[in-house]
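One structure coming up, written as structure tokens, with questions to follow.
Apart from one protein chain that is not included, each protein chain of the complex appears where it belongs.
Now for chain A:
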Amino acid sequence: MSVSLRVLDDGAWVSVNDAREVSVSELWRLDAPAFCACDLPDFVVENVLAVGVDGRTIDAKVYGQCIACGETGVPGWIPVGRLSDGEFTDIDRERSVLAVRETAHD
């Protein structure tokens, strides 16, 4: 089953099968040791740059900043949801620790 993944409206959100699933302005707790010195960066999403799928995991590459230390940039690929039978399954991104992967789709 094919799944359409897109970034639209100037990086405002991730579209999965023509539905808006992940939006800028969310606040994520990241496991991203290479991004900044914070134990778990408190990261606000300002722009979505790319989206990809690895097995059942949908990852996004986003620009944003850690609101604890101010570091800005692109932390890597971040899991934002899962695929189940071609459908998007949300994860509670604002209450989970999201482990950043450096090279999932590069």
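A few remarks follow.
Simple rule for what comes next: contacts are C-beta pairs under 8 Å (C-beta built on N, C-alpha and C of every residue); 3 or more make two chains touch, one makes a residue touch a chain; residues count from 1.
Going forward, contacts and distances are computed from a predicted model.
Only one of "UspA domain-containing protein", "Cationic amino acid transporter", "Ring-1,2-phenylacetyl-CoA epoxidase subunit PaaA" or "Ferredoxin--nitrite reductase" fits the UniProt record of the hidden chain, and that name is "Ferredoxin--nitrite reductase".
Seen across the whole complex, the unshown chain contacts chain A at 4, 6, 8-13, 15, 17-20, 23-27, 42, 44, 46-47, 49, 65, 67-68, 70.
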